[in-house]
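Up next, chain A:
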Amino acid sequence: MFEVRIHGRGGQGVVTAAELLSIAGFEEGFWAQAIPSFGSERMGAPVVAFCRLNECEIRSREPITSPDAVIIQDPTLLHQVKVFEGLSPGGYVLINSSRSLDQLGIGEFVDKLPRGHAACLPATELALRHVGRPVPNAALLAGLCAITGRLKPASIEAAIRRKFKGEVGEKNVAAAREAFAMFANVEVKEGARAHAQAV
Partner candidate 1 sequence: MSGPQRVKFYQTGTFTVGNRLLDVSVRSVQSDRSRNNSLNSGHRACQGCGEALGARYALDAAMRAVNGKLVVANATGCLEVFSTPYPESSWRVAWLHSLFANAAAVGTGMAAAMRVKGRHDVRVIAQGGDGGTVDIGFACLSGMFERNDDVLYICYDNEAYMNTGVQRSSATPAAARTATTPAVGDQPGNVFGQGKNVPLIAMAHGIPYVATASVCDLRDLEYKVEKAMGFHGARYLHVHVPCPLGWGCDTGDTLKVARLAAESGLFPIFEAEYGEITGRRAIRKRVPVDDYLRMQSRFAHLFKGRGDPARVAMIQAIADRNIRRFGLVSEGAPA
Partner candidate 2 sequence: MNKPFAITLDVGTSLVNKTGSWRTERPVYVDRLPPCNNACPAGENIQQWLYLAEEGNYEQAWREIVKHNPMPACMGRVCYHPCEDFCNRARLDTAVSIHSVERFLGDLAIRNNWRVKPDAPSTGRHVLVVGAGPSGLSAAYHLARMGHRVTIYEAGPWAGGMMRFGIPKYRLPRDVLDAEIRRITDLGVTIKLNHKVADLDQTMRSEKFDAVFLAVGAHLAKRAYIPAGDAGKILDALQLLRGVEAGDQPLLGRRVLIYGGGNTAMDVARSAKRLGASEAIVVYRRTREKMPAHDFEVREAEEEGVMFKWLSTIKAESEGKFTVEKMKLDDKGKPQPTGEFETMEADSCVLALGQDVDLSFLSRVTGLTITDGVVEVGPDMMTGRRGVFAGGDMVPAERTVTVAIGHGKKAARYIDAFLRDTTYTPASKHEVAKFENLNTWYYTDAPATVQPALDAARRISNFEEVVGGLDESNALFEARRCLSCGNCFECDNCFGVCPDNAVIKLGPGKRFEFNYDYCKGCGMCSTECPCGAIRMEPETI
Partner candidate 3 sequence: MLRQCEGSQAVAEAIGLCRPQVICAYPITPQTHIVEGLGALVKSGALANCEYINVESEFAAMSVAIGASAAGARAYTATASQGILYMAEAVYNAGGLGLPIVMTVGNRSIGAPINIWNDHTDSMALRDAGWIQLFAEDNQEAVDLHIQAFRLGEELSLPVMVCMDGFILTHAYERVDIPTQEQVDQFLPPYEPRQVVDPDNPVTIGAMVGPEAFMEVRYLAHAKQLRALELIPELAAEFKQKFGRDSGGLIRSYRADDAETIVVGLGSVNGTIKDVVDEMRNEGIKIGGVSICSFRPFPTAALSTALGRAQRIITIEKSLSVGIGGNVSHNLRMALPDRNTTVYTVIAGLGGRPITRASLKKVFRSALDGLLEPVSFLDLNLPVVQRQLERERLERRTGPAAEAILRDLNTLPAAVH
């Protein structure tokens, strides 16, 4: 079982990210489960979504309390919400930011994780460039694939195309591809404090 928790703000696509991830997992034959933990929050409020991937049927429906990976769509949440709570010692952290982990002030925390398990990705910048709107999901999921190696880029692309038809889908795929490329360039798996820079 691989469990991902995604933190963001209402309107940033947190739930969609979990759904996309579950679709990508499904594409690869996994059993996948995406559950939002949202309710009456409005645009801007902190929200969380979960995604589980497994080799066999997922029966449990409890919220993910000890994630294997955490995606943080908005770095401003770092100091408001306990985003890393329950993160397994071998877990992954991916943050949407054009700044570095140190610059974000969490260098010390991520140092406890295995090498290459934490990264920043300027996903919003990529989205603005490719999609024209601040929707960082595609790039972030590509980034998650890149740092975890759990899913193939093609699965993410397929999920994106399933969810977003036509031009919008392709633009998101383009954003995802560039994110992959960025991680390939800096070889994040080698460095614990990788920082994908825009090329």
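Basically, a residue touches a chain if its C-beta (ideal position, glycine included) is under 8 Å from a C-beta of that chain, and two chains touch if they have at least 3 such contacts; residues count from 1.
The candidates came about this way: all candidates are chains of the complex that A comes from, given by their letters.
Note that the structure is predicted; figures quoted are calculated from it, not measured.
Here chain A touches, in this complex, candidate 3 (chosen among 1, 2 or 3).
Chain A contributes residues 15, 18-19, 22-23, 25-27, 31-40, 51, 58-63, 65 to its touches with candidate 3 in the complex.
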